[in-house]
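All protein chains of the complex are present and in place, except for one that has been dropped.
Note that the chains take the letters A and B in the order they are written out, and that residue 1 is the start of every chain.
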Amino acid sequence: MTKASGIVALLTDYGLQDPYVGVMKGALLSVNPEARIVDLTHEIPPQDILEGARVLAAARGYFPDGTVFVAVVDPGVGSERGIVGVETDRQIFLAPDNGLLGFLGDSIERIVRIGESESVLKPLSRTFHGRDIFAPIAGRLSRGADLGQFGAPLQQLCTLEVSPPRRRSDGSVQGEVVAIDRFGNLITNIPAGMLPDGPGLRITLGRKVLRQLSRSYADAPKGALLALVGSTGHLEISVNQGSASKAVRSRRGDRVLVTRSRR
Amino acid sequence: MTKASGIVALLTDYGLQDPYVGVMKGALLSVNPEARIVDLTHEIPPQDILEGARVLAAARGYFPDGTVFVAVVDPGVGSERGIVGVETDRQIFLAPDNGLLGFLGDSIERIVRIGESESVLKPLSRTFHGRDIFAPIAGRLSRGADLGQFGAPLQQLCTLEVSPPRRRSDGSVQGEVVAIDRFGNLITNIPAGMLPDGPGLRITLGRKVLRQLSRSYADAPKGALLALVGSTGHLEISVNQGSASKAVRSRRGDRVLVTRSRR
Partner (left out) sequence: MTKASGIVALLTDYGLQDPYVGVMKGALLSVNPEARIVDLTHEIPPQDILEGARVLAAARGYFPDGTVFVAVVDPGVGSERGIVGVETDRQIFLAPDNGLLGFLGDSIERIVRIGESESVLKPLSRTFHGRDIFAPIAGRLSRGADLGQFGAPLQQLCTLEVSPPRRRSDGSVQGEVVAIDRFGNLITNIPAGMLPDGPGLRITLGRKVLRQLSRSYADAPKGALLALVGSTGHLEISVNQGSASKAVRSRRGDRVLVTRSRR
């Protein structure tokens, strides 16, 4: 059993314009006033489960052992979709069972389908389970409650349909832009391990072709387009001290092709 | 006397682009380094006292007993407007006396007009009382200081001019859109209790007419406009997995009419 540390990390698509995140924190603190709440992010695009799953999987390793993650990207709120709690060897996760925990991989040690509980807020709304279910149960988990007391074991999580990067028969790799960050960096789903070794690398995005991997932004001249392995270990297209997103007018979903020239 | 828990919840119209919220927290922590500060929201539209009052009243019940709320939407900063502290049976509130605490209802047990105090920062600015007055006094309150030591009792708070939803002679109810959230939900000021019971319900917003209340977003087909009782207990117009705001092009202040068809 993973021991809760009192740290609770929140990932939602609630944004910060509205009071939803604040109210959710209030509900959590009402159960555990000593919880130390950290915002992982609240800016997952509305109802974008896939992006939420990607961010959570990339971030969780940097949080302490015993962190309780509460992930709420929940287009099916109020429907019959389930809510699940998951334990890995290090941490605890609470989320709708809609694929949001789909990238935790084989570190999962226990899955529980959250059932009826006297911990939830009454009257239970049909639109704001972040406040009424997730927050109070996370509060109890962060105080050390055993996940098992909130429901019965479940064999398998709901999975996501994803199109991972593909290695084609000619050895090239095709992936896509999965996120564009504030700096205009184009983050792809191609992990460093799939990049061809050695000289002759060719990275194509729309009409742009890059012929080498830089090691850092500063490796390229100011304003120049470059490719590197970013901080999540994936191929990234960037501009040194500028915005690749502006330079290339790329969007999420744009295809990225990595080949090695014949010699 | 309400016992402070050390939790301080902030509601302001400062936004997060500027360092104002951060500086206010620094000033608060300078007085009480152990304060556990929670952001309720900082995105109240600039100087929109009414919206601040609405959000605070809807949110406060979800926070723990002993929370000190600091609410700063303060177009009259530096003028002769007063600053007030309020105690309910459960919590403590600090705000300009401009109506921001106008919806706390009859749970108020004590009102104090904050007077001269050696707690405030010197030199006192005329434009940033969040930092110079609210933060240090909230810091002291969160450490358990009695509200009474910051000023003299006051009989009544400044009130807001509001146009609550009206029940007309024909039994219909007229309200308005008071907020539009990140998901495009149109939140009205019509509480569930004012909605007519039984069949024949008719909800009109502009040219759109809805003929039933859904229980959750997922009750309606994907993309369909629907009406339901939202998480604050008020009528809400939504689109399942979409944005009612985009679908209807509605704005805050738009009229919403709820009638029951004759039979």
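Please note the rule applied: contacts are C-beta pairs under 8 Å (C-beta built on N, C-alpha and C of every residue); 3 or more make two chains touch, one makes a residue touch a chain.
The shown structure was predicted, so the numbers you read here are calculated from the model rather than taken from an experiment.
Residue-wise, the contact with the chain that is not shown comes from A:L228, picked out of A:V120, A:L228 or A:V258. Listed for chain A, the residues touching the missing chain in the whole complex are 5-7, 9, 11, 16, 36, 38-43, 55, 58-59, 62-64, 67, 179, 181-183, 215-219, 228, 230-231, 236, 241. Within chain B, the residues in touch with the undisplayed chain are 14-23, 25-27, 29-30, 33, 37, 46-47, 75-79, 81, 121, 125-128, 131-132.
Note that in this section only the chains that are shown with their structure count from here on.
Separating the centre of chain A from that of chain B, both taken as means of CA atoms, is a distance of 31 Å.
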